[in-house]
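The structure appears below as structure tokens.
The complex appears here without one of its protein chains, the remainder shown in place.
Our next item is chain A:
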């Protein structure tokens, strides 16, 4: 990131209030403070409460054994050579075929063929190791690859692997360790379970905007688009309700993004340098190929639909504009772009880079939707927050907080930013943590501390997402390492006028003086940089 200047020279986290005492969980935010407690009873209920679910790790049988071991256990080896070769070809292409023939006994194939095959295979591996040294991620198995690039912390061992709120209605989908997806709806008691033969290693879920029923699922070797009839009472929709979208060489799929107007679906795979633009109804795709980077790992479509962030496994990410699908390259110095999120108006992109404990911001100044091309992005990214390690002394002793960013989420009004910080798995006093910032977008961009979100004792956060249309502020949904999914409401009055819900009134009176008080704890404003 050339041209970055870090003048503030201060640790953003040091201005945060210390995390709550052990044993307490963060219940909600009100009056600009995060309230901790032991149970939810201290707060009156406001309309529909999203259910707090628990999926214990032990109750889910993972299918995630390494493929090679299970294959040998189940395949009948008395199949003819042709059958096995055909299957190997179908499952893992040329290298699988060569491997199959090279491991044959002498009665089945002549010796020169097995030797030839093993030599070709060795040559192939040698060549691909060169490719792999350019792009080390290509040497990972596909499951490790999903774990590496997923937005979920410690994906392979997490009971909840993906989570998605419906953009318009109180409904969410949860993907679990046993490769099933469950859908919870405020309006019905049935929670359908989606299972499909191809639904393995789910890396991401997203509901189609402007549609009630379509759910896109990024799977091990394809994309699935489920059409779950919201009026149906069935608890096990048949796999005929799912469309299978696949493209050769485009697996595993680690990230998907629907366009905000619901017409297109993007998918990305770390092994494919092209990102796919799907016309879901027609089941056809247009590959957008850019060599460099070695693949695409993470996609995020700006809420106004004008731009898409696409990060690669190398120290490079791209920002595509969606009018004519051209892209800007953004090389990073340290590592790859791990995550990013857009402000609601699509003018500001926050992102974090692997290996650095900071949040960067990019500003796009041109009004989207006008002709004369697009150019108006800033020349360099600015650091807006420093998340390096800070110690807090609590009643239980020292707690160290800080680290690299795993994932970020910005609430749909642009007033709260939740950041999931990777902890240190070796050090028990430095757990993974969720830090929440207050943000303001207009007239100038500002960042203020809000607090840390704590879960049950021993539980680490894994994944977070904001509810897309919570009437009284923002609602943060967090998936924890013990399989708990909890919801933390932030009650506040929207500063930019209540755009989303004209009729909603805040449940808690908000004293105006607090805002002034916060003024002195300001972490970042655009003036200062």
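Convention: contacts are C-beta pairs under 8 Å (C-beta built on N, C-alpha and C of every residue); 3 or more make two chains touch, one makes a residue touch a chain; residues count from 1.
By definition in this document, contacts and distances are computed from a predicted model.
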item	value
Among "Nucleoporin NDC1", "Autophagy-related protein 101", "Aldehyde dehydrogenase domain-containing protein" or "Regulator of G protein signaling 11", the UniProt name of the subunit that does not appear here	"Nucleoporin NDC1"
Chain not shown: contacting residue from A:90, A:125, A:168 or A:334	A:168
Per the touch definition above, residue among A:81, A:94, A:123 or A:210 touching the missing chain	A:210
Options A:128, A:284 or A:457, residue touching the unrepresented chain	A:284
Contact footprint on chain A, counting only the chain that is left out	166, 168-169, 171, 187, 210-213, 230-231, 261-264, 277, 279-284, 286-289, 305, 322-326, 367, 369-371
